[in-house]
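Excluded from the complex is one protein chain; the other protein chains are retained at their positions.
Right after this comes subunit A.
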Amino acid sequence: MSSEWPLWEIFIRGQHGLNHRHVGSLHAPDAEMAIRNARDVYTRRNEGVSIWVVRSNDITASSPSDKGPLYEPSNSKVYRHPTFYDIPDEVGHM
């Protein structure tokens, strides 16, 4: 039997209240060991205060060939950005 431990993706939330961020992956036999290993591999210098681990196989990713259909529609919607609107200086900061 192959005893290769499955791959886990590791997400860490840093000290400053930002979202958990993907930092890398590692092998571990189960979720508990994945968290322990992530502690050793990815937080040796106070990089985080919270760890999430997810089996790599359980992640569904968008396909690179969908780039066009997925993201192009937002290119034409410039009115979604604040800079689209000219507010006169007299109005003050907005």
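Heads up, the rule we're going with is that a contact is a pair of C-beta atoms (placed from the backbone, for glycine too) under 8 Å apart; a residue touches a chain by one contact, two chains touch by 3 or more; residues count from 1.
By definition in this document, contacts and distances are computed from a predicted model.
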item	value
Per UniProt, the name of the complex member that is left out, chosen from "Paraquat-inducible protein A", "cysteine desulfurase", "1,2-phenylacetyl-CoA epoxidase subunit A" or "Spermidine/putrescine import ATP-binding protein PotA"	"1,2-phenylacetyl-CoA epoxidase subunit A"
Hidden partner chain, residues of subunit A it touches	1-5, 7, 23-27, 29-30, 33, 40-41, 44-45, 61, 63-64
